[in-house]
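Okay, structure first, notes after.
Only a part of the assembly is drawn; its chains keep their places, and the rest are absent.
Labels run A, B and C following the written order; every chain starts at residue 1.
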Amino acid sequence: MILHTVNKSPFERNALNSCLGHAEAGSAVLMIEDGVYGAMAGTQVSATVSAALANVKVYVLGPDLAARGIAENKVLAGIQVVDYGGFVDLVAANSTVQAWL
Amino acid sequence: MSEGKIKQFLYLNRKAPYGTVYALESLEVVLIAAAFDQDVSLAFVDDGVYQLAKGQDTKAVEMKNFSPVYNALGDYGITKLYVEKESLDERGLTLDDLMNVIYEDENDDYAEKPSIRLVSRAEMAAMMETQDIVLSF
Amino acid sequence: MKFAIQINEGPYQHQAADTAYLFTKAALEKGHEIFRVFFYHDGVNNASSLTAPPQDDRNVTQRWSALAKQYNLDLVVCVAAALRRGIIDDNEAKRNGKSASNVAEGFRISGLGQLIEAGIQADRLVVFGD
């Protein structure tokens, strides 16, 4: 399966939307850099991301959450927080990495 | 340095911090601008509102945490930080999620006052129209 | 009328660097004055004397140098942004213990105050970026 990475704010760009529109059932999506805003609860895109969780596994990079002042309790239920080591493990566990730049 | 002209300078911040350098280097300009006796305003619109988020901790990304600088702006006479309510709403944020940026009002016995002015999109647009120079980053 | 120009992006990667040049040239040809062109953020990379683009493509840096010569333009590169990105003149090379300098002809390195001053002195500031 593919590990999709998204590093753009979903409020500024179409990367997350396009990624979710192409991610096959069972694949993984990792939000990094400004992409981590997509993991927050209570935003205009939360419903879209929550719905996607039925289909794909979603991860978010903890160091990028912390840098931006997003407490982990503000992250949508069902999204798993990982560190750089976890990012490495996700790359190893999936056969291909596809960056939505 | 200003040779007597006083202009309205607007610093327009529409991008999130850390993902790109614009927020940091915009602040660096604002700090220099303070020396020029111009009328300085900062606008935080769209993802720019994230720049003021509380609790930023950059240790694990190994970048410089520049968020404390916003609170020092008052000492430089920069006290007008316009934050757009619609931008906060879309992102599920309220003023409570932002840093409590304050300044001491030298015309009011150094009383502490909030630098952040929460405005509607319409008010933001009207404020923009009063500016002479807009620096975008 | 007196214009000031701010450029936030480097050459080739973003068209902003091209549009800024073509706008500046058009303004000069219409008889306007360019008070200053200020290179900020990755825009400082426009000043690199070491670029060698393919022969069949435009040479962004040389184009600025030539325009500066023709119209006596003030091309200012922000020192703080430039040091972060490896654009340095002889002075900064000496001060920072670097073996070389790479600021092209017609550009000078100076502080952010030059951007504010340009905003004050010019009738318009036009910003090109990403």
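Here is the rule we use: a residue touches a chain if its C-beta (ideal position, glycine included) is under 8 Å from a C-beta of that chain, and two chains touch if they have at least 3 such contacts.
None of these values were measured; they are calculated from a predicted model.
Peer 1: Taking into account all copies, not just the one displayed per type, what is the chain stoichiometry of the complex in this file?
Peer 2: Stoichiometry for the full complex in this file: A x2, B x2, C x2.
Keep in mind that, in the parts below, only the chains that are shown with their structure count from here on.
Peer 1: Distance from the CA centroid of subunit B to that of subunit C, rounded to the nearest Å?
Peer 2: That pair's centroid distance is 26 Å.
Peer 1: Quick one: report the Å distance separating subunit A from subunit C, using the average Cα coordinate of each chain.
Peer 2: That pair's centroid distance is 38 Å.
Peer 1: Give the residues of subunit C touching no fewer than two other chains, as numbers and ranges.
Peer 2: none
Peer 1: Which residues belonging to subunit B are in contact with no fewer than two other chains?
Peer 2: Within subunit B, no residue contacts more than one other chain.
Peer 1: For subunit C, which residues count as touching subunit B in their complex?
Peer 2: Residues 6, 8, 40-41, 80-81, 111-113, 115-117, 119-121, 125, 127, 129.
Peer 1: Can you list the residues on subunit A that touch subunit B in the complex?
Peer 2: So the residues of subunit A in touch with subunit B come to 7-9, 11-12, 33-34, 37, 40-44, 46, 62-64, 66-71, 83-84.
Peer 1: Any idea which subunit B residues touch subunit A in the complex?
Peer 2: That would be residues 15-20, 46-47, 50, 53-61, 63, 65, 67, 90-92, 97 of subunit B.
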